[in-house]
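The structure's right below; bear with me while I get my questions together.
Left out: one protein chain. Kept in place: all the others.
And then subunit A:
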């Protein structure tokens, strides 16, 4: 590449990245602030990280969030995969259009409406709001995302793989577990990660459907911020950012390496 940096290009790059990352950088910087005042720099310190781990409320909320995210992502992945299979495989059943529309509706549904309607449902059936209801709500929210991810993989899935397995003597169920599932597994895993992330950072639906004793981390942060931003919250957010960033970097590096390895293998195979 031989691009020359014109002044215009440089300006747009700087502005663009500043727009995206300045708030995050500020947050990270101030999480190391000695001063209790968020906007005044008082020197470097890690004391807020220490006090964060002694803040029982925040730690409880983190634990709740982690459990909700793992359980809801797992259930949503199972349901979403089943929905995707049905939608790609049985293309001729009655009401397919309606069904697929209904599966994907939550993608575009305002979260407020999803949250409110779930709240009404839980109240109507007399379900006490708490851990269970948040988890159920998050399954509802994330299932359709999993379905979209898995479906896009299934569309390009070579059905003759399954036919070959059956031809070689594997009954349909065995074929599914030995052939179909392993082949679409990467899509299922990324569906799970998407569901996990969505559940992790959801505030709106959780606020509607959660109850006492099941406060999630985003809810906790939000409620604390209303009383004033403390450096402790900054520290919590910085840790969250670090966790997500590390996850993303590891995932993309692994992906990249696999891709490079694959290309090398294929070239080697063509040569030899």
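We adopt the following convention: a contact is a pair of C-beta atoms (placed from the backbone, for glycine too) under 8 Å apart; a residue touches a chain by one contact, two chains touch by 3 or more; residues count from 1.
The definition used in the following text is that contacts and distances are computed from a predicted model.
Asks: According to its UniProt entry, is the unseen chain "4Fe-4S ferredoxin-type domain-containing protein", "Spermidine/putrescine import ATP-binding protein PotA", "Putative circularly permuted ATP-grasp superfamily protein" or "Circadian clock protein KaiB"?
Replies: "Spermidine/putrescine import ATP-binding protein PotA"
Asks: Of the residues A:110, A:182 or A:228, I need the one that contacts the missing chain.
Replies: A:182
Asks: Which one, A:56, A:91 or A:160, makes contact with the chain that was left out?
Replies: Considering the complete complex, A:160 is the one touching the chain left out.
Asks: Write down which of A:170, A:203 or A:241 is the residue touching the left-out chain.
Replies: Only one of A:170, A:203 or A:241 touches the chain omitted from view, namely A:170.
Asks: Taking the full complex into account, what residues of subunit A touch the chain not shown?
Replies: Contact residues on subunit A toward the absent chain are 158, 160-161, 163-171, 174, 179, 182-183, 262, 265-266, 268-270, 272.
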